[in-house]
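Omission of a single protein chain aside, the complex is shown with its protein chains in their original locations.
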Amino acid sequence: MSMIPADLRYTKSHEWLRTLPDGSIEIGITDHAQQALGDLVFVEVPAAGRKLAAGDACAVVESVKAASDVYSPLGGEVTAGNELLATQPELVNRDPYGQGWIFRLKPSGSGGAALFDADGYRAELAAAG
Amino acid sequence: MLDRIGVRAIDDLFDEIPRELRIDALTGVPEALPEMEVARLAAARAAVDGRPLNFIGAGAYEHHIPAPVWALASRGEIYSAYTPYQAEASQGTLQIMYEYQSMIAGLTAMDVSNASLYDGASALAEACLMAVRAHRRSKSARILLPATVNPAWRRVARAISEGQGLTLENLPFDAAQGRTDPKSLDRFAGQDITAVAIQQPNFFGQLEDADALTRWARANGALAIAAVNPVALALLAPPGEWGDGGVDIACGDAQPFGVPLSSGGPYVGFMACRMEHVRQMPGRIAGRTVDAEGKPGFTLTLQAREQHIRRGKATSNICTNQGLLMTAATIHLALLGPAGLERVARACVARTRQLVEALARLPGVREAFSGPRFHEAVLQLDRPVAPLLESLAAEGIIGGIDLARDYPELGNALLVCATETRTEGDIETYARALGRLLGRAAAA
Partner (left out) sequence: MTMRKPEPLIFELSRRDRGATAQYPSPEEADIPAGFRRKQPPPLPEVSELQAVRHYTRLSQLNFGIDTHFYPLGSCTMKYNPRACNSLAMLPGFLGRHPLAPAATGQGVLACLFELQEMLRHVTGMAGVSLTPMAGAQGEFAGVAMIRAYHRARGDTARNQIIVPDAAHGTNPATATMCGMKVREIPSRPDGDVDVAALDAALSPATAGIMLTNPSTLGVFERRIVEIARKVHEAGGLLYYDGANLNAILGKVRPGDMGFDVIHMNLHKTFSTPHGGGGPGSGAVGVGKRLLPFLPVPVVARDGERYRWLDERDLPGSIGRLSGFMGNTGVLLRAWVYMRILGAAGMRRVAEFSTLNANYLLARLTEAGFDAAYPGRRASHEFIITLKRQAREQGVTAMDFAKRLLDHGYHAPTTYFPLLVPECLLIEPTETETREELDGFVEALAAIRGEAESDAASVKSAPHTMPVRRLDDVRAARQLDIAWKPVAA
């Protein structure tokens, strides 16, 4: 079973979102996603200043057997990418919702895909079987 | 066996195939021949082609191949092994890949290399595609491609990159020196250029000003791609040291290492790059690691870039490398070492110089270009080249290639090459034959 913290929001493509005190959004991939990928060997994070539209592929997570794009759930400007992941990609496996955050975004307010709460995401995973 | 399966005849195993699709016999295909007959037929055909004296380079070079190279590469454990997907059963192949990668990286003075691509032409095409992927800030996908780059390689680059929206811009060459004039890049200054490609030595055998071209690329925010002859790298500055920090991608054909001309292939493309671009590099890569007991071993790595994982988003669709030829190249380089390779390179330069001197002595023949060269040269003749080559071929001499089709601006131009395999006697034979042909026509 995978961890799904109650205080976060989620996307269908297995990203999670956390609103930070300054209003920016922190984004990573879920416990389910990191389990499916296996030990990560490489993570590519977007550069600060990059402008993204909702749904843009903006990061890559790579394991020995798979490489996946990470999609920005919202439009906005990247305020930071998690530089630690360059030398410690395993943080995403060990602490996907904490130290394994991938990037932070200042949202522009333009819409994005439907977001789930924890129960909604859990139901999504169950339905996918 | 049929009993265990539960059918009466082998044909029953094909019962899922619609009857109308099944044929009773193959037409248009000859009946079986015993090996002895096929051997006789093959020998007769090979004899028809004979063993003429070769003076062509143009991307494929005749070199002495030490006897152990193919004795070893023909071993069943190498010849009949497959891609090392089960690493524990393929440590031989994987270690050879790692050694090959190391040799190519060292020879080109680049950080890393892959385990080979199909040939030099497709390696250059892949390098152009890679440059577009690797260069984040450039959006134009425009690559400057000098006219002094091998014309066949340029055609292949076009065919392979066309579907992905690349623009290959031509750079003209200086007519006197037979090389790219760095000033011809001026008109692109300040524009969004993704990469500049440089062939060294170029198709004419002439030496480009690789430092100037590389510096221009860097100054204009473009990546630099080197297409190099690997034997020449025994003597010439390697692409990792061009300009003020080297190129981004180095590629070429390692056929001169242990791979015979074989009427056109299989050859072995190489590609090396800066470490920062390694995830954009196509092709297989072997990496050193440890096993469960901490012992050193090798395995394929960075496979997530490849087609079997990334599928539609792969760096390329490449699935094979040239394993057998890569093995031959590795063994060849191990046997030559730096000293042997340097001797080969020097002998090539010397022989070509002797060839050019012998032929340019003939009336109606002169060197087309001034300036330093490696082991090929362009000669200007006072009459069309094609008929001369035909007559020479009839005498068992393959005299070079006619440049009329690809470089009409050069007039009656002949590209010749002499490697360490050509003796002074061979050169003498060629010069005499050509002299007679030129004299005969002049007298007529």
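A and B are the chain letters, set down in written order, and residue numbers restart from 1 in every chain.
Quick note on the criterion: a contact is a pair of C-beta atoms (placed from the backbone, for glycine too) under 8 Å apart; a residue touches a chain by one contact, two chains touch by 3 or more.
All values derive from a computational prediction rather than experimental measurement.
Trainee: For the chain not shown, which residue from B:344, B:362, B:378 or B:431 touches it across the whole complex?
Mentor: Only one listed residue reaches the unshown chain, and that is B:344.
Trainee: In the complete complex, which positions of subunit A touch the hidden chain?
Mentor: Interface residues of subunit A facing the absent chain: 38-39, 41-42, 62-65, 89-90.
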